[in-house]
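First up is the structure itself, then whatever we jot down about it.
The complex is shown incomplete by one protein chain, all other protein chains being positioned as in the whole.
Each chain carries a letter (A, B and C) given by its place in the written order, and its residues are counted from 1.
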Amino acid sequence: MRRQFPLFLCFIAGVFMAVQYFIPHPSVQVWYERILDWLQTLLAFAFLIGTVSLVRLHYHKIRHKASDRGYSFVLFAGLALMLAFGFTNRSPGSRFDHMFQYVQVPIEGTMFSLLAFYIASAAFRAFRARTVEATLLLAAASVVMLGRVPIGDLIHRSIPWAANWILNVPNMASKRGIMIGVGLGMMATALKIMLGIERAWMGGTD
Amino acid sequence: MQVTLIWATLAAILTLAVYSFLYKDNPFYKFAEHLVVGVSAAYYLVIYYYNFIDPNVISPIFKLEFGGAPIRILGMQWWMALIPGLLGLLLYARFFPKIGWVSRWALGIYVGGYSGLEIAPVMQARVLDQIRGGSLPLVVPHDPSTSFTNILLVVGLLGTLTYFFFSLKHKGVLGVLARIGIVYIMVGFGASFGYTVMSRISLLIGRVDFLRQVADSWIQWLAT
Amino acid sequence: MRTHSPLVGLALILALCAPVFGAEGETAPPAPGENAPPDPVTLLSARDYLDNNDNGDKIEVTWCLSADDGGGAGDVLEYRIRRSSGPGVAGEVVGTVPAGTTSFLDEGVEPGEAYYYDVAAFDGGSESAPAETGPVTGRRNFFQTSRLPVLVLAALFFAMVLTFTRLAQRGANLFVRRIPGLTAVEEAVGRATEMGRPVLYVPGIGEIDDIQTIASLTILSHVAKITAEYETPLIVPTARSVVMSAAEEVVKEAYAEAGHPDNYSPDNIRYLSDAQFAFAGAVSGIMLRERPAANLYLGAFWAESLLFAETGFETKAIQVAGTANVSQLPFFVTACDYTLIGEELYAASAYLSKEPKLLGSLKGSDWMKVVSIGIMVLGIVLSLFGVTGFAGWFFTQ
Partner (left out) sequence: MGLLEKFLQIDRRWIFLAIAIAVVVPFFLPMGLPVVVTKPVRDLYNAVDAIPPNSEPLFISVDYAPSTIPELDPMTLAVLRHAFSKDIRVVALTLDPAGYGLAERALESVAREYGKERNKDYVYLGFQPGIAAVVLGMGTDIKGVFPEDAYGTPLSEIPMMDGIRNYDQIPLLITMASSGVIEAWVIYAHQPYGARIGAGVTAVMATDYYPFLDTGQLVGLLGGMRGAAEYEELIKHPDAGVRGMDSQSVIHVLIIVLIVLGNIAYFGSKKRSQEAKEPAA
């Protein structure tokens, strides 16, 4: 029951979800959609586990009087406020909506935009023509960079053309090759999970 | 003073707090970091509850009107809602070490289901369609440039696939092909990198534009 | 069973229509008379439509153009499709399609009923003699034949994976070339140990059902055994609850197996946030405040990849990355010390776990690549000889 039964359930669920792709009959498709809903619901339940772990970690910080425990209070305040707002009123213009629009979105969006700085520093630091491969990488990157902006057109008409050519020919060929390999790997791993060969999700590989 | 301007000002301050990280780690950044972790955890709890747990479990069982977004219930009997409900509760068994292993039942269905779901569409979109896309005519009559492009595409695909061939040492013909493959891969990575710069700067422009809007609103408010 | 699959049907139509077109140029076009009805359509056929959610309420009618459509008098305006319940019975018009069209999908049939179809060309004044076909029945399908190629190739692939797995289990010596990135992982962990600083292992932000996450957990198990041995702290931040649970299990078990269950600290396997950049920001915080000496990013990553890699570079950590998300590979390749590219991530999980069983799938994938190349080359060669039907046959969608 501890190891075999979950593997059995995993197998049954996997086979059904794989086979339904080939069976358009409504009796199967109705169950397919129902099970898909259930899987998503399961995910929603699982979400609480993570939150409990988060709360536990910061509770420990506060209890052990860690030097930066002040921020743990900030975290709890954000969590508690947002929960209180969310379970009372979620309509547009509510406090929940405002917290989302004016706290979560700007912080996340700004963290995302830090990449504009990092991409420049990474290019400066790493794009050195040390080897043939590195040279190709930096040359392709430079041409595409120039070709994507209007100033590239002004420098020479062939630059956007070259940028598009790199994107459409060598880039496409290599992406396609990687995609096939990755796809096969995904399928093989999916098969191994269904058959219980790959069971890291249960903990350990015993 | 408008309520939205207060909120927008808060957002602007938080934006600057995150940018201060570029100089170095500091209390403003730590504040924003911990705040967003807490707020987003609550946000997802609320959203998941109202989008999935409520319509799929709570409402059908207790015969309530759906509180969140309506979901299509396909001829579902109320007792069927017990299945995801019980499976979901099984996940929580892990909080009790003695029966923790029960949570694997739910996990097994989840992991197995999604693994199975993935197989056929992946075969279709990532393998079959790409092979089809790679099956190009090498000689296109009266069109040498397309012929040349097609040859380059086919050679690149063969090379890349060879690079990811693990069963034989990369020597001889395989070595040459794998070498061609890595050349294509690197050019492709360079292209992606260069292409992405624009996307990242767009985000920065978006944030700067937001700060400008808030500043404008303040100037307007002060002027009136 | 149906009489023929759409693939065969398509091939038949292609093969049979060709002579009709070919003959067109040789016959002298009839004088365009106002009242002469257009030539009838040829090779009319109707069959049950195949579709993902086909309820048996659709029938597809196909034909070859009337000789007066495009050629001949060139005066065909439209085709009229009629449906009836018996042969020769005048049916109701269920649809009209413009000239140049060779198929019509009737979506309003009762499943299980037998129907006959008439198609007539119409030139604005008169109709051609109708062509009739039938009976045809809409069926609720139990197998979608258009997806046969997917099934065949998947079955072939799985057979290869399982055969190689069986071979490996029997102790056959399956050669797999060394993947250079693997040593990099071990070196990075070793360096952190020497410096007495923690190892940071980010298993991506994918869900547990993402295959990359699964592959990453296998590698995590291996890494955890090393850190358990050397009493190096191992910090695993996660962005998904289920992944956190699985990572806890994996690490706990690895510590037990290495004989150091006491070194396991549950506070080091952390769930941070489901929100992508909240997670990224918190991981950056860990790098700056807890100063890990080795950062391993293995799994499914999106835009946060470069945030990690650049912050990690600032803290002078050794960084090894691996992902199958193609769009993020360029950033890992430029900013990290070593990167497992795409499939190498899966290969690494098979290689590292030292499980002969896992090698089977790697070998299976390899030989499936050979098959893929074979199909591709066959398609190319056939196209050189002017045979384009192959691609159409094999990749029918």
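Some observations on this one:
Assume a contact is a pair of C-beta atoms (placed from the backbone, for glycine too) under 8 Å apart; a residue touches a chain by one contact, two chains touch by 3 or more.
If you're wondering where the values come from, they're calculated on a predicted model, not measured in any experiment.
Partners of the chain left out, restricted to shown chains and counted across the full complex, are A, B, C. Here one chain is not drawn; of C:L43, C:L77 or C:L105, the residue touching it is C:L105.
Contact with the chain that does not appear here is found for just one residue of B:P27, B:P121 or B:G175, B:P121. Touch with the chain omitted from the figure is made, among B:N26, B:S199 or B:Q220, by B:S199. For subunit C, the list of residues touching the undisplayed chain reads 51-53, 55, 105, 107, 276-277, 303, 314, 326-327, 397.
Residue positions on subunit B in contact with the hidden chain: 22-23, 47, 51-52, 69-72, 121, 124-125, 129-130, 132-133, 188, 191-192, 195-206, 208-209, 212, in rising order.
Seen from subunit A, the chain kept out of the figure touches residues 33, 36-37, 40, 92, 101, 105, 108-109, 112, 116-117, 119-121, 123-125, 127-129, 138, 141-142, 145-146, 148-154, 160, 164, 167-168, 171-172, 175-176, 179.
As a working rule, only the chains that are shown with their structure count from here on.
When the C-beta pairs in contact are tallied for A-B and for A-C, the bigger tally goes to A-B. Centroids built from CA atoms put subunit C at 17 Å from subunit B.
Subunit A and subunit C have Cα centroids lying 18 Å from one another. Within subunit A, residues 21-22, 43, 46-51, 54, 68, 104, 107-109, 111-112, 114-115, 119, 123, 137, 141, 175, 178-182, 184, 186-187, 189-191, 193, 201-202 each touch two or more of the remaining chains. With touch defined as above, residues shared between interfaces to two or more other chains in subunit B number as follows: 18, 21, 30, 32-33, 36-37, 40-41, 43-44, 94, 107, 110-111, 113-115, 118-120, 123, 127, 131, 134, 154, 157-158, 161, 164, 185, 189-190, 192-193, 196.
Residue ranges of subunit A in contact with subunit C, taken from their complex: 21-26, 29, 43, 46-51, 53-54, 57, 60, 68, 104, 107-109, 111-112, 114-115, 118-119, 121-123, 125-127, 137, 141, 175, 178-182, 184-193, 197-198, 200-205.
Listed in rising order, the residues of subunit B touching subunit A in the complex are 7-8, 10-12, 14-15, 18-19, 21-22, 30-46, 48-53, 56-57, 71-72, 74-76, 80, 83-85, 87-89, 91-92, 94-95, 101, 104-123, 125-127, 130-131, 133-134, 149, 152-161, 163-164, 181-198, 200-201, 203-204, 206-207, 210.
Residues 1-3, 5-19, 21-22, 30, 33-52, 54, 68, 71-72, 74-83, 86-87, 90, 96, 98-117, 119-120, 123, 132-134, 136-145, 147-149, 163, 166-167, 169-184, 186-187, 189-191, 193-194, 201-202 of subunit A are the ones that touch subunit B when the two sit in their complex.
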